[in-house]
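Every protein chain of the complex appears in place save one, which is left out.
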């Protein structure tokens, strides 16, 4: 494919370009394991969601979109920052945050990543520099701000924002692209273009087909690729992260991919009729995990036994996470004031004097003067 | 000049490309008269502003930027809509609105275009479909909305928004470009790129030099030109307006020009040191009026006597407008509620029934039911 | 044009032929469909308004009847969308904007404050903007901090807007129609939890006026003013309190701008007691405005200090356990009123 967009990808049919040539088997194995773990995790959450109705939390599943999070998990260190949109689970795990904290958060438990206050679409894990938020596009500009912070202090870190293509409908996204390009910020913008904003396709929302071309016109380096080829995605993200860290400026990556599940919740929303079964089938045939496994098997880098063992370990972790989440207590702290404002000010205590107010003179001329 | 931007224009020095070949002398004469009238009007306002201190209204002068308003005055009919930014006087006059109503508005008088409520930067003249506003970029999106309205109703009108290049810093501008391109709205976006947002040059605010290239990447037709050549500006605007009216979609026009006065008020702000005297001088040498007059004189289309007579008529109008404004009464209506909300609803009166509220049954099951 | 039933047709017929039992969501859909039939100037803009789910059922069927131009799916660009509605109104349209969550409106605040609210004023009454914004407020099932804000106090503070918070299906339809065919910008705050509630709704297009509160239940001992989702809670609380021989007068404000303080004062003059139940953060709430405005006129005649039942001054937690602590319920109202009699 020379021009990459949703149409050309569908026309091309089954993807045949995934290549392990020159790839490091250890890295590839980790990418594979990450995708598998994320897939199983999402499938398990989806299975458990309704029958039990214990989560009572809006959830956006990312089944079919495992490649970008996998590539990020491989390219980012703890020092880097990652900002996610509402479809957050892959990003959360990509930053190495614990699955059990995610599950407990979705269950609204005290042991959740945010004590149950945030839920799936606003989850964060500050200790590992992972943040998210449900309002579209906002986090892209915030990521640029974090990149500014590190640039100002000459810290060698990359800041990544991951989001769907509909974030690029918003004006703040373009303010951000301009700002990041202008200041050459250490920023990587990763757009998972799955063509849909809930049910609405790109063609109903944007006048041109690819976002990358517009970003390039704004003066930022931009890369377009088939987002289910985890090897290519990893190479692009690794390069971009390295460019950011080494002061070479920001990169925009548009990874074309597809969401298998409904927009929201575990149910399919295909009855709405916004996409065709053929389209869904074509993308399922280009499953990022299957594409990689095909190549791995061809190279003899993955045996059935290995996979079985891997799945076993993953499933145990998932099971353990469920039982952790379910048995954890609900939060009981309802001191609302404490949750919204700080009651400490260590820096002000250190740097600022307390001065008596007596200095104010109510009779001083200005107070009694006319004219303003 | 092949590539047009502030740098290439300065490098080219005195502009030599203004050509009257094929131009209609009557149209050219009107363009000339409009520019002269606008210039004299602004100069008179600037002269009067401080010594008298009677206006007490923030004013942004457009001396040096007369070509775009002149071209608009020639291309738009009463049916078309025009939306202006804060630097509004040229646009106000371009729509054929009366100078005296503008002066009276600036003086805060009851006879002002808006009874003194709006002032220079929020002035409007609804009867002639002219509107403005002090908040940057907002009016570009509103113009797109007006264009939508006419598109929905198949009315043959063009909607124009005129603004400075800093409006293109704002995200809402890019949402607008996308929307207008997507729906092929009957919209013309005219950007007077004078390089500065108050003191801040484009290079401190945007990563790439021209706005047009970005707009083109968004899928909208875009035109870049030297904005002090009123003949070229008129041709471009006339084409764009005709394209809009005839359903051929929106156009973006980037007209490079320069503000002679300070950003705000009659005083020079050059002491701030944000631009060089050489730059200002170079642009003054490319005065849109002088460039046209040079060509007119060369063609013998304008005699000294004609110009003297024209100036005389213009100056009388200006004088009359000042005396109208100064002798008009201040507004005295201070019924604040009446100013902010309507006390009539003719359409609702016609279409909707008044129904008694007795139908509500406080004991109906839903009210007493639990569970929501 | 096609056979998809309109909201009107789907409503189940009730006893008087002109009135049908409808849900709040159906009543809104009916109002929209009737407005669009009454005038081709009416159009609907919003994300996903042209898909079957139709913004919780309120726009289902409209695109089939009125086409994708007048029932227009919009990009995720709330700022331009709102400005576009303003422009369309200048061009003579009567647009209805829809936000699945009020929270998403925050991107459009410049358009609302700096343009929509002050357009009539600054044009010296020469240009009007009949733009209607429907904003839905989520509650429960972990909506969390970014899907649950009810900022009616903000909009009530702004001059130049009409702001409605309908509590019944009847009001939802009547206020929507009144807003669409009125001459001012209007913001309608719809609490999602009310969408399933049924009410008797006249089939014909009718109006409910702004600035006219309604007494939902007559009583002598205390005036309980309620807004939106707090209205049914207030009525339930009134039943509980009746059992304790406290006779509660429940006033549904219906619109928070203009505010019908006269009606509240009239009731307070009779009862001598005032409690306001407002589904919003306590500090700076419309409840505060009601109390202040009443006290400015009737303060010295009160038999007890006035009171509020509001949300705590905190963002909304996701966890169901915290939600339970966060949202006031009818017991909160009962308890607040009981203290006035101690």
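In order of appearance the chains are A, B and C, and numbering begins at 1 in each one.
FYI, a contact is a pair of C-beta atoms (placed from the backbone, for glycine too) under 8 Å apart; a residue touches a chain by one contact, two chains touch by 3 or more.
Just so you know, these numbers come straight off a predicted model, no measurement behind them.
So which shown chains sit in contact with the chain we cannot see?
Contacts of the unshown chain, counting the full complex: A, B, C.
For the chain left off this view, which of C:215, C:239, C:304 or C:325 is in contact with it?
C:304
Can you say which of A:163, A:179, A:218 or A:283 touches the chain missing from this structure?
Answer from the full complex: A:179 touches the omitted chain.
Can you work out which residue in C:70, C:100, C:122 or C:236 touches the chain that's missing from view?
Answer from the full complex: C:122 touches the omitted chain.
Using the document's definition of touch, tell me which of A:3, A:26 or A:341 contacts the absent chain.
A:341
Who touches the missing chain here, C:156, C:176 or C:248?
C:156
Considering the whole complex rather than only what is displayed, give the residues of subunit A touching the chain that is not shown.
Within subunit A, the residues touching the omitted chain are 81, 113-115, 117-118, 122, 124, 126-127, 131, 133, 135, 138, 141-153, 159, 171-172, 175-176, 178-179, 182, 336, 338-342, 344-348, 351-355, 357, 359-362, 364, 366-368, 372.
Spell out, residue by residue, where the missing chain touches subunit C.
Residues 79, 103, 106-107, 109-110, 113-114, 117-118, 121-122, 144-146, 149, 151, 153-154, 156-160, 257, 259, 280-281, 283-289, 291-293, 295-300, 302, 304-308, 313-315 of subunit C touch the chain that is not shown.
Mind pulling the subunit B residues that touch the left-out chain?
Touch set of subunit B with respect to the missing chain: 55-58, 108-109, 112, 115-119, 121-122, 133-137, 166-167, 169-172, 197-200, 204-206, 271-274, 330-332, 334, 336-337, 339-340.
As a convention for this text, only the chains that are shown with their structure count from here on.
Tell me, please, which chain's centre (mean of its C-alpha atoms) is farthest from the centre of subunit A?
It is B whose centre lies farthest from that of subunit A.
Please tell me the distance, in whole Å, between the geometric centres of subunit A and subunit C computed from their C-alpha atoms.
Between these chains, centre-to-centre, one finds 35 Å.
How many angstrom lie between the CA centroids of subunit A and subunit B, rounded to a whole number?
42
Subunit B: which residues touch two or more other chains?
Correct list: 171-172, 175, 178, 182.
In subunit C, what residues contact two or more other chains?
75, 77, 79-80
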